[in-house]
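A protein chain is absent from this complex, but the other protein chains hold their places.
Let's look at chain A:
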Amino acid sequence: MDFSLTEDRRMLSDSLSRFLADKYPYDHRAKVAYEAPFHDAALWGEMCEIGVLYALAPEDAGGFGGAGFDITTVFETLGRGLSPAPVLGTLLASRLLTAAGADQASLLDGSVRYAAAIGELDAPYDLDGIETTAEGGKLTGRKSVVYGGNDAEVFLVAAKSGGTLALYEVKAEDADVTGYGMIDGGGAAELFLDGTPGTEVLSDARAALEDALDAGRLALCAEAVGAMDATNEMLLEYLRTRKQFGVPIGKFQALQHRAVDLVTEIEQARSITILAASKMGTPEQAHFVAMAKSLIGRAARLVAEEAIQMHGGIAMTWEAAVSHYAKRLVMIDAQLGDEDYQLERVMAGYAA
């Protein structure tokens, strides 16, 4: 048993932390995260040079990582720094290309921006509900809230082809892409396909899509853990320094016990994320990732809402960093399967 990070992962985490602290300080982040392209595109290449994307892919796909703990190391650090960079969509795409055995050198070196177009308005999480179709290399349908889709050059699109779910590569220039910023920062897009040409990447993509989604869910769990840690530190600092009735408000037991409960939830969230990461690549991957994402959905929302409440009015302002962390923590739940959806996946194992 060993709960410490390997030397390589610790170094990657340290470099990425330093990069985010130096290049994405709060004021800069608050500016770029909400203006197209909703991250600092000039810094994308620099971040890739640290090895962030290579860490997400296994060696035989050209990377140097790809394991559960590689993913959590990168995303926990991104979460702590509240990075708006479109790494989630890149991870999903990388995972799909790895499954297809396709070349992804240009994705990993950061020179070409990929996004994964899987979810739809009426099937945000569920692969069975996908309505987009492919016929003779032409795709028709609408992909909704494609993370990083606003400035992606290539989309990997999940579509029904005959009776199976297949995966296609669609060039942004061939499609109708409507990009937008998200309420918690970062960009996404609606992808409208109307006989749009696509190249088949995988003819039966179901397993690859499930796996990519699990990797994305694990990433979101780790991102939430990083963001919860940062939020909690801000909250404790505020409780120590904000005075009312002549004393720091952290002296009030009504707030102390709630702060303890948050720490308890954060430690549970960290634990289940570690557990899920350890199960990646095993037959239990889906089960434990579902458990983790369900717990994280609830815990992250609690931390966000309680941090706002205990900060009081100041957390209602755009100016306060805590408000942006809180938004991210709440919105993570709606990405790639929320608390209830993941709970259903866990429950599905009970019927037998």
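Criterion: contacts are C-beta pairs under 8 Å (C-beta built on N, C-alpha and C of every residue); 3 or more make two chains touch, one makes a residue touch a chain; residues count from 1.
Basically, contacts and distances are computed from a predicted model.
Visitor: Can you match the unshown chain of the complex to its UniProt protein name from these: "Peptide/nickel transport system permease protein", "Pimeloyl-CoA dehydrogenase large subunit", "Quinol:cytochrome c oxidoreductase quinone-binding subunit 2" or "Carbohydrate ABC transporter membrane protein 1, CUT1 family"?
Guide: "Pimeloyl-CoA dehydrogenase large subunit"
Visitor: Among A:L121, A:I183, A:V260 or A:I314, which one is in touch with the chain left out?
Guide: Touches the omitted chain: A:V260.
Visitor: Using the definition of touch stated at the top, determine which of A:A102, A:A123, A:M331 or A:V346 touches the missing chain.
Guide: A:V346
Visitor: Going by the contact rule already stated, which one of A:Y26, A:F69 or A:F192 would touch the omitted chain in the full complex?
Guide: Residue touching the absent chain, from the options given: A:F69.
Visitor: Footprint of the hidden chain on chain A, which residues?
Guide: These residues touch the chain not displayed: 1-6, 69, 236, 239-240, 248, 250-251, 253, 256-257, 259-261, 263-264, 267-272, 274-275, 277-278, 288, 291, 294-295, 343-344, 346-347, 350-351.
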